[in-house]
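One structure, as structure tokens, below. Some questions next.
All protein chains of the complex are present and in place, except for one that has been dropped.
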Amino acid sequence: MTHNQLLIAANTIWVVVAAVLVMFMQAGFAFLEAGLTRMKNAAHIAGKNVLIFGVASLVYWLVGFGLAFGNGNGLVGLHGFAPSVDELLAVGKAPYAAFTSIPGAAGWLFEVVFAGVSLAIVWGAMAERAKLWVYFAFGAIFTVVYSLVSHWIWAPGGWLQRFGMQDFAGSTVVHYQGALAALAGALLLGPRIGKFGHDGRANAIPGHNMPYAVLGTLILWFGWFGFNPGSTLGVVTGGHVGFFGYVALTTNLAAAAGGIGGICVAWVVLRKPDVSMMLNGVLAALVAITAACGFVSPWAAVLIGFVAAMVAVVAVPLVERLGIDDPIGAVAVHGLAGVWGTLATGLFALPALAATVGVGRGGLLYTGSPYQLGVQALGLVAVGAFTFTASFGSLWALNRLWGIRVEPHVETAGLDVAEHGMWGYPEFYIPVPGGYGTESHGHLGLAHAHATIPVPEPRLAPAADAA
Amino acid sequence: MTHNQLLIAANTIWVVVAAVLVMFMQAGFAFLEAGLTRMKNAAHIAGKNVLIFGVASLVYWLVGFGLAFGNGNGLVGLHGFAPSVDELLAVGKAPYAAFTSIPGAAGWLFEVVFAGVSLAIVWGAMAERAKLWVYFAFGAIFTVVYSLVSHWIWAPGGWLQRFGMQDFAGSTVVHYQGALAALAGALLLGPRIGKFGHDGRANAIPGHNMPYAVLGTLILWFGWFGFNPGSTLGVVTGGHVGFFGYVALTTNLAAAAGGIGGICVAWVVLRKPDVSMMLNGVLAALVAITAACGFVSPWAAVLIGFVAAMVAVVAVPLVERLGIDDPIGAVAVHGLAGVWGTLATGLFALPALAATVGVGRGGLLYTGSPYQLGVQALGLVAVGAFTFTASFGSLWALNRLWGIRVEPHVETAGLDVAEHGMWGYPEFYIPVPGGYGTESHGHLGLAHAHATIPVPEPRLAPAADAA
Amino acid sequence: MTHNQLLIAANTIWVVVAAVLVMFMQAGFAFLEAGLTRMKNAAHIAGKNVLIFGVASLVYWLVGFGLAFGNGNGLVGLHGFAPSVDELLAVGKAPYAAFTSIPGAAGWLFEVVFAGVSLAIVWGAMAERAKLWVYFAFGAIFTVVYSLVSHWIWAPGGWLQRFGMQDFAGSTVVHYQGALAALAGALLLGPRIGKFGHDGRANAIPGHNMPYAVLGTLILWFGWFGFNPGSTLGVVTGGHVGFFGYVALTTNLAAAAGGIGGICVAWVVLRKPDVSMMLNGVLAALVAITAACGFVSPWAAVLIGFVAAMVAVVAVPLVERLGIDDPIGAVAVHGLAGVWGTLATGLFALPALAATVGVGRGGLLYTGSPYQLGVQALGLVAVGAFTFTASFGSLWALNRLWGIRVEPHVETAGLDVAEHGMWGYPEFYIPVPGGYGTESHGHLGLAHAHATIPVPEPRLAPAADAA
Amino acid sequence: MVKVEAVVVRERVETVIDAVEEETGHVGVTVVEAIGHGRERGVTHEYRGRTFESRFLPKALLAFVVEDALAERVVAAIADAARTGHEAGDGICWTSPVANVVHHRTGERL
Amino acid sequence: MVKVEAVVVRERVETVIDAVEEETGHVGVTVVEAIGHGRERGVTHEYRGRTFESRFLPKALLAFVVEDALAERVVAAIADAARTGHEAGDGICWTSPVANVVHHRTGERL
Partner (left out) sequence: MVKVEAVVVRERVETVIDAVEEETGHVGVTVVEAIGHGRERGVTHEYRGRTFESRFLPKALLAFVVEDALAERVVAAIADAARTGHEAGDGICWTSPVANVVHHRTGERL
């Protein structure tokens, strides 16, 4: 083994482990969203993450990865579709020269789970009223849109990358983009039945399981340690061995500040230490630090996280006031916090770390130059225009053609029973003691024995057996 | 540090991390199975995974690892029982020479979690009616059976290994074996009360919590990234550095195709996009790709996954039609999909990858030779005969001696309350407000205060305190 | 890349991955504790882990890490508060010379998650009755106390470290300390309303969700593979490459023996195979092996785990008999098992492994010398005196000043609704069908359509649409 | 006094109680989650390859203990408020005489 | 009309409703989950070292509002169908007169 092979081995271990952590974020979204929505939709909301990650994986294999990281021009990748075994085993070779020191397969794995996360965000705002086939159709469309933008910002030679846009792990690419599509979806679907009274005032529609939401948030926090530190794509960054450890530190500090910020701000502003707002605070902070994690100092990470939580807590009700029904708060938590994180990087990026990472320059605070901030803003505007237009346009077309919202009676009954044929918690709605007809075969052996012995009385068991 | 030591270090990191991911699959099985069974058995079904992984770990330490990977002959390992510290710290030395570049301890850890997974599969089909002690007794027996077969196929010199049987991570060794024992158990236990009406028609017995089933499936998918890629047992495979990244890619593609396949096939065949079938599709696909993951191309992985999902969706009701009550679908999802995956490897194995992995030859499709397919079939027949006979025989004996099925009144009451003394969700069955006798000590300090102040009226709190 | 850089890279990968696994233990505690407490407090109990890990992270960044591992004297670290970027990126340099072959940032990450675990333990015994602000206040205080003690035992030159106290991953530092504070809290809070009848007899207050407790336990077991093996802080230990694999083995064997021990002892002693006691057995075993995992042989690990489970099963009711209400069993499971594990190390430590790890000497059993056992005892006494006094004192002061226990009517109503303003499972307490006022806007478009079409009757959908 | 019981679709629980309070001034109700079966068809369920019909749909059971004089008007208010315009499932209500109505807190007879 | 209420073990809910429909033709029932305590012994619970007796076992409470003429036969049908042959816990049923039965959807009096 040469040194370089050992280095590739170490890089691959780290990137694959990180990718696996990010994949698990699907479980985080599944439970965060199932917890913040109603019982009658629990199976649908949780299950959709399995569905959409499946869609994202297949589409990303066929075209996404090539569009995003295949060799190409500043706008789009043109090679590496449905890659061959050799292309996937090669290291730093065309069409995936972008990944200089891990095999193409490891690069694909790491990038596909990001596409999956971005797509997962979309459905938060569309929860409880979208038709099932829309997950397939828009899931595929969005994966392509996502791939194009990730090419602009992350692929060597991508046009925003050339400007030096700093988006370490995707506040813009992953979260802001997901939120833009989520907004388009929420606008086109309209609010859930009962969300707004005829006075136009928003009604609370509490989710059905706060512990699920907590579990989802902790799984996301856990997975984010793959999301941000993994984006170093290796164990050495600009000469610093183990730089990803530092990225993990800023990520954790921001999340911590976000949790504290979320609950404290809610306590003050909403007059109750709302648990769901604490969770949103953590997530908003993680979203915001995602762009900045490799560029800023620890204190800046804390600040970015705390402000992101404030943004989320204040924005969630504001979005509602605009008449938008966003059950999970995707627009506020992933959208606005993503914008904040992207701009904050332009403010707080340390010149030294920008050099280490090798992208862009120091932020306004240190250089006094608005250049980096400008680049970040440019990226937000460009991505905002493109992704929102593409998402709104395609969803609008799908809606005109076949209608993307379920029938009111389906929405009222719940998607679980009406679309999937079974409740998420069957025993809450139908008697399922021994199964249908339990007693009806009371004359067969077993059940007969059953029919002639006492009901649950452990202490009578012997007697029972005797019978 | 020499290069080799660094390589050993890298291998050990990867193998240990992979082992830890596989260990977590116990939580996946616990929740998948608890979700697909009834509320009255929830604690028992979930808790059994803690129990059986405990049994597997102790037995595997005492004898299993030695039988499976200790130096021995083609049928069985004869050394390395209850290993010493030195044996465990040594790298590539007897009795664990099988592990050439990781310490014996890392090898043990990686293999014991596989034994745990295989054992976990067994109980899916035996759910909701087996006596508690059976988990101990058969758990120990099966761990030994499993160890023998894993020696045949995975130990250097194992007789099937010598034929070049390709079972990269255990479609046959782990899943098919588990399903064989599951089938034996289901046959001997007979169906749950109420599963079949007196017309013999199967009744649906819906599980109680679909979100649990989704969580379980996502945890299993997550853990499978240790299961398959970890089976490279190192960072370099046949000269390819980071080959495990490629294995992770095929694994993910198959799972994705399985999820899509499961829900689509269910939509078409069963006329409802059944969430539980989507989950079974993912698992069947993962089971099938387990043998093939290191041998096939991406498109073959997609195909294998999709077909596996079809098999599962179609087979689950078929198994029922045979009068077998398999609450989780272990026979279909782990058994039939395991068979499909093992054979599919014989069809689609790429000669180049067979060479890279260093096991067997190219599949029928590429070589035109039925050899590999034949070897795979031989393995299935041999393992099928041995494991089913051993499992059925031992369970039959246990049944004759002491009876392995709970009393009907215990089954009716539910295993939680009848066997463990407490419901899985106590507040659904007994009033647990402030604990028994809450009010009965209404004359002691605290409770008295309590007795003289208002019920939950946050806004009255001050007044309350005053009181 | 030099060999040493590659080694640092490998060490950092391992330590960061381990840290991430340990961070996830917060989800384990959240669900273990939510499961073992009542429905009316579910959101609060689960959510508190997000809150306290946030507090621990910020405090540990500001002062904790410096106190614990900054260069200083035998009693306390005096440098490295709110560390700079350079201090965090440097390897083996002041102020974090303690971490010889990983960057300071990786060291911080690994240590902060330990502080978080220790703090999580505290609240188990204080569950269902502490005011929300206490989590902030005491969380900060305890993090400082914890940091001091971890300096004594783990920092090079710490006074107990100089004696050679063996606490591989923190039976004393993390678990025993957490339990001491938990005990102080339980004593000062007093029992929950209804825990003791006026005859003084303890009443059972069953938790509301055993599957949650199982999930929590399996997550903790999973995370413990980061906790113990990660404490090698690198891939080479005393010349043994991949020694952490061995540590993982002893950890797993102990946990397995603990699970089996817990359920069997409960079966015999309590006459029921109590699921929650099996879970406590696993945790007690993991707590006990935490000190010993790097020092003992496999059989000793099994013994330590089994005895720890016995201790837990027997001690849980005993603690209650003393009139202490410890809902989760923190005092027994983390406290007494922690003591046992610390002493057991003094008994069973292998001289060879003590040399490998480079801390202390062989245990009484091998050396015949009581020295090591004495050191362990000394450590327990010193830490016990310091941490209990500090915790009790500060909680006592907080209690005198503002009262740390919620009002009885808040406790009766439940912390979720009374403190956070929303139930943990809203649909169990308030009708949340279509949200408040669903029907009240029955004259707006959508809802009107809604008002004129049939209730859930999938098969009538077309007709419905026509309407 | 009279006990008025009503089975209504769950979405209407708040609406029905509001209607009773507005139209009769009566305050006081106890609500229980129920599932019911009436003229309406149930739901076709599909689970793991088995299709079956469940006759049950989610409902809520409301109980109002009211002054005799109010009974008729309470019934009328409920029936109106419970009417959804759907094809089925709106439920029914009925009254029955009750005696010895005691108010626990004060012990007084109502 | 008459309201027939019955407490039965949960496994028998479907059986009892089937029996009523078959033997009397009456369609319409509302079901509520309940726990109950009667002559039967309860369950001994064990939790973390505390053993205690709970008198409660899971039951279901059924309510049928039927024509006066049917009442007797409904009661008979229920009692038969609810009998499990177990040693305890089968429950009881009873009738009570109800008035002003209104069908919400149509508003008609039944």
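Residue numbering begins at 1 within each chain, and the chains themselves are lettered A, B, C, D and E in the order written.
Here is the rule we use: a residue touches a chain if its C-beta (ideal position, glycine included) is under 8 Å from a C-beta of that chain, and two chains touch if they have at least 3 such contacts.
Please read all numbers here as calculations on a predicted model, not as lab measurements.
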{"item": "Contact set of the excluded chain (shown chains only)", "value": "A, B, C, D, E"}
{"item": "Chain not shown: contacting residue from E:65, E:82 or E:102", "value": "E:82"}
{"item": "Candidate in contact with the missing chain, chosen from A:78, A:94, A:204 or A:268", "value": "A:204"}
{"item": "Chain E residues that touch the omitted chain in the full complex", "value": "4-8, 32-39, 55-56, 59, 61, 71-72, 75, 78-80, 82-84, 86, 88-96"}
{"item": "Interface with the unshown chain - residue positions in chain B", "value": "431, 433-434, 436-440, 451-460"}
{"item": "In chain D, positions touching the absent partner", "value": "1, 3, 17, 27-33, 63, 65, 96-105, 107, 110"}
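Note that only the chains that are shown with their structure count from here on.
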{"item": "Shortest walk length in steps over touching chains, chain D through to chain E", "value": "1"}
{"item": "Touching both chain C and chain D (chains)", "value": "A, B, E"}
{"item": "Interface composition of copies chain B and chain C: same or different, split at half", "value": "different"}
{"item": "Chain A on chain B, rotation in degrees - Cα superposition, rounded to nearest 5", "value": "120"}
{"item": "Multi-chain contact residues (two or more partners), chain E", "value": "11, 31, 43-47, 51-52, 86"}
{"item": "For chain C, residues contacting two or more additional chains", "value": "6, 10, 13, 17, 203-204, 206, 272, 274, 276, 433-434, 436-440, 453-458, 460"}
